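Heads up, one of the protein chains got dropped from this complex, but the rest are sitting where they should.
We just call them A and B in the order they show up, numbering each chain from 1.
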Amino acid sequence: MGSTLKPRTRSRFRTAAIMMALLLGMAAACATSDDEPAVAEPAATEAEAAPAPADEPADDSDAAPEPTEAPATTAPDEPAEPSGEPVRIGILFSNSGPAGIFGQPTANIAEFIEEDINAAGGINGRPVETFLADDATDPAVGRQAMEQLIESDGVDVVLGTHSSATREAAKPLAEDAGVLYIYAALYEGGECSPVMFNTGEVPSQQLAPVIPWMMDETGGSKWFLLGNDYVWPRRSFELARQYIEAAGGEVVGEEYVPLGTQDFSSVAQQIAGSGADLIFPALVGGDAIAFETQAVDFGIGQDAIPRLANIYEENVLGVMGPAVTAGMRVTLGYFKEVDNPANNAFVARYFEQFGADAPPHMTFSSHIYDAALLYAAAANAAGTTDTAAVAAALEGLSLSTPTGDISITGSRHLAQPIYVAEIQSDGSQLIVQSFPAVEPDETCSP
Amino acid sequence: MDALTLELLNGLSLFATLAIVALGLGIVFGLMGIINLAHGEFVMIGAYVAYVTHANGLSHWLSLPLAAVVLFVLGACIEVGLIRRIHRRPEVTILATFGLSICLRQAVELIFTKDFRGVPNPVPGATRAFGVLFPTYRYVLIGIAVVVVVVTLLAFTRSRFGLTVRAIVADRDLADASGVRTGIAYFCAFGIGAATAGIAGALVAPLGAIEPQAGLAYLPGAFLVVIVGGFNRLWGVIAGALVVAAVQTGVIHFYDAVWAQIAALALAVLMLQLRRVPVEGATA
Partner (left out) sequence: MRRALATGAACAVAAAVFSGAFGGYRSGQLSLFLVFAALAVSLDFVWGYSGILSLGQLLPFGIAAYASAKIAIAAPSLSVPMLVGSAAVGAGVAAALGAAMLRRRPSAVVVGLLTLVLSLTLEQLAEQWRDVTGGFNGLTGVPRLGTFGAQLSDTAQDVAVSVLAIAAITVVGTLVTRPIGAVLIGIRSNERRMEALGYKTVQIKVWAFTVGGALAGFAGALYVHRTSFVSPQIFGFSLATSVVLWTLVGGRGTIVGPVIGAMAINFASATLADVWLQYWTLATGLIFVAVVVVMPHGLVPSAQRLAGRPARRRQQPVLRPAATGADATSGPGAGDGASSAATAAIFEAQDVHKSFGFFRLLDGVTLTMDDAELRCLIGPNGAGKSTLLDILSGQQGCQSGRVLVLGTEHTGRQAWEFARHGVSRKFQSPQLIDDLSVATNVAIAAWGTRSSPWALIRRPWNTAVPRPALEILERTQLSERLGMRAGDLSHGDEQWLEIAMAVAGDCRLLLLDEPTAGMTVAESLEAAALLRELHRSHRLPIVIVEHDMAFIRAVADRVTVLARGEVLADGTVAEVENDPDVRAIYAGVDS
């Protein structure tokens, strides 16, 4: 048939070839990085400088003699230079996304962790090496980062400072792999797992002693609770309500706004109309700044209604400016203004090493540092990095760090000092009250 | 009564903010058919202009014209460098401007770090009017925003330039053939859209945090306004901002802020479904 026409011939295997090339390329890529994981990792390149020739630790002690005190309390008196296969400490933190603003201090403190623990003789004579992984403030990415730390970097312990959502996503990996996971961020409480310790502030610590103190201090009793809409503010307010009522106060309003709220006019009006004489704002980042700067003009600024905040940190307060913030009280487990010799030296060394305008050391980075010291002390005491043994050694462990005296409780949380800072008219933070060794109201027996 | 007055004023200030933030998005979509996903970043950069102005010890008011100029130049460069190559394919512009938004965000982060920044309120305090105390800066914001929005819209609907641009909208090929200079018109329209975003950013800067991610927060609100107000009607920005502000303020007043956001999103879905949109015809 003249009009019957043939199709053109094709290469059948072109697609297959592309796919195979892709897979082979992948295979090649991972072959190289599996061979040399230390070179592929960014933290490792930083660590390159740290595994020190003999004179390196001496340098440190020249620059700042005191900080070695902290690890020295648990390490041998004359530390031998650590040698052998390093103990791998993973740090899961937020370095991008909304919580990324807290990332840099933590990355900086990772250097101190290596320097200080190695200077004190390492862990069981082995040096430590830190591996950083970013969760991008996204639990799905956080889980991938955790996989990388555990399965690719082969870490012995993970120290975490990130959202609860990331913790929930990443925890099963640590449990499956039997890797110790110390979650060091302040959080809502209630975590209990055989591989986990939680060393951040929980609301019961931040609030139980401070709420009655705040009411005494200001004479106020009618609280307005304003928070971002997620689990941590909700849990904080649930507890705050109990402590407020126990102290004879009352909650006159409780409001939640979505993360990323920009206009607080209606909320401000509700507060103004509530008759509140105290505000407890559990707002994070930009939301806190927007609320406070707008609140002043609605006549409900700090001068009219005193604030007790549980997360306002230096960057946020600095942006609000002293005109807005002067007089606010903030309750946290650490401020760089905490006045003890170890901390003063530590903070001086921090700014010396990372520059005067470095993002300041703060509660998140401080808790990561403490968690690393706790781990080192426990692993030294246990004589191994075996998870069960270190976990057993951690329970009841006490330590003195720049933060103050801390100890792991039976509930696998941290009894720790709680500080209240008051913002001064020049914007600086002054510790006006400290509560030593505040016990968390937690129960856990995994 | 006072509470109602205050709620009305709150609604009005929300309306003014939404209108000026959405204005540029509405112009660029209405006139050029371009969905500019980098619009939020224009607003964010406007806020950074206010920050830099403040950091150099200059008056906040100066930052409004400065932001307009900076963003006009930036917008015009983007139009020439990017939009001009792709603007006949609306879905492609969505993708390109999305990529652009990432670039702008990241570039700002590299320059300013991701730390929060802020500028102090140039007119702190409240003013008594209508029997209530209401923040002075919000009165100023409402005033400036309304003036900018109305003047810009008048320029596009009444002036010779506006007519030219609208002629191009009606039929680009015809406009080309009849000697109207389409290139210049598009250049100006995109530049002016960006400039209004810059003014919006500088204007809202004293009311919140300035950070590289802030654009992501501005964009959804602006889109709600444009969707609700209608795609091809410039004055729809005002109607859209009114409706969205009323819904948000109402739901916050009677319920809470979280559901106000959900209500606004639901409104957008509804409007997108109800809005009569032309059938995509032949490619000719």
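Keep in mind that, in the parts below, contacts are C-beta pairs under 8 Å (C-beta built on N, C-alpha and C of every residue); 3 or more make two chains touch, one makes a residue touch a chain.
Everything quoted here is computed from the prediction, not taken from an experiment.
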Out of B:V49, B:A96, B:A145 or B:I168, which residue would touch the omitted chain in the full complex?
B:A96
Of the residues A:E147, A:E337 or A:D386, which one touches the chain left out of the display?
A:E147
Which residues does chain B use to touch the chain missing from this display?
33, 35, 82, 85-86, 90-92, 94-96, 98-107, 109-110, 216, 220, 223, 227, 258-259, 261-262, 265-266, 268-269, 272-273, 275, 277-284
Even though one chain is hidden, which residues of chain A still touch it in the full complex?
1-8, 10, 12-16, 18-20, 22-23, 26-27, 29-30, 33-34, 40-42, 95-96, 132-134, 136, 138-140, 143-144, 147-148, 150-152, 164-165, 168-169, 171-172, 176, 229-231, 258
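Rule of thumb we're sticking to: only the chains that are shown with their structure count from here on.
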CA centroid of chain A to CA centroid of chain B, Å:
36
Contacting residues of chain B [partner chain A, same complex]:
3, 6-7, 10, 13-14, 17, 113-118, 120-121, 124-126, 133, 135-138, 204, 206-211, 213-214, 216-218, 221, 249, 252-253, 256-258, 261
Listed in rising order, chain A residues that touch chain B in their complex are 98, 100-101, 229, 255-258, 260-263, 265-267, 269, 273, 285-290, 293-294, 296-299, 315-316, 318-321, 323, 359
